[in-house]
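To start, I am sharing the structure in question, which I have written as structure tokens.
Omission of a single protein chain aside, the complex is shown with its protein chains in their original locations.
And now, chain A:
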């Protein structure tokens, strides 16, 4: 197991190198750079040119790449031109917000999705199952940004139960209990907006898994042995049907960590998704490059995580 993990992690390194080279080449092919958004008649073009030269933006990509890699080995991830501060600070500000949001969403997805899928699969074709399945169809069809806007409008503006934007109430001192509570309060709407739409896949997978599994011979055998019905489901059926979900768990977490652009926009939530998109459209490559590397790294870790979880849940595919 350990060997497998180490081997997987070792492969990631060349993957990241290739990824970063690709990103650099593609970045240099894109028109414009971080200063081209600053076209301003009040600023002489020479000043912009001089700034470009000073930032090394006129160098060919391989020179820029070399400088970037060297700096990175010295722990310097570069400075964002747009934000005028170190890239790690910029990302750091957003990262915790995104981690909290994805943590909440993930917990909600499985907390709500697993029981729904279980019930739906166990009592398939009942009215309850139909309702749940109907909900999943709706969920598949509803774009997240519409759903996000609707629940913001209902619970945020009309009912006024939850704050309508931001990650924390203005002016609360960090570290205090109020701060934590305010954070949680601000997370409720966006994480529900993500979870209620995001859980439909889980419900569907689990439902079909259960329906399939409960007709298998070993379940019939278990029943024949007189195992209690609840135990049949909770122990045998559930464990076997959860495989596809476990396989996706790692990816799911990683996707959420990447940030949810629409939800972040609707709730004015400062997370990573917006940062990534903004840094590309403003050509703030120092931020975009580090983010892509981070995402690449997380995707690899996510795949690894999925494999590990899978091997825990399903001993049959445990790797020697």
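Brief remarks follow.
Just so we're on the same page, contacts are C-beta pairs under 8 Å (C-beta built on N, C-alpha and C of every residue); 3 or more make two chains touch, one makes a residue touch a chain; residues count from 1.
By our rule, contacts and distances are computed from a predicted model.
With the options "TonB-dependent receptor plug", "Oligopeptide ABC transporter substrate-binding protein", "Aldehyde dehydrogenase" or "Acyl carrier protein" in hand, the undepicted chain maps to the protein name "Oligopeptide ABC transporter substrate-binding protein" (source: UniProt).
Within the complete assembly, A:267 is the residue of A:162, A:192, A:267 or A:295 that touches the hidden chain. For the chain left out of this panel, the touching residue among A:56, A:115 or A:143 is A:143.
Checked against the full complex, the one of A:188, A:277 or A:308 touching the unshown chain is A:277. Hidden from this view is one chain, which touches chain A at 30-32, 35-48, 51, 79, 82-86, 89, 93-94, 125, 127, 130, 134, 137-138, 141-143, 145-146, 149, 152-153, 156-157, 160, 164-168, 170-171, 173, 261-262, 265-268, 270, 274, 277-278, 281-283.
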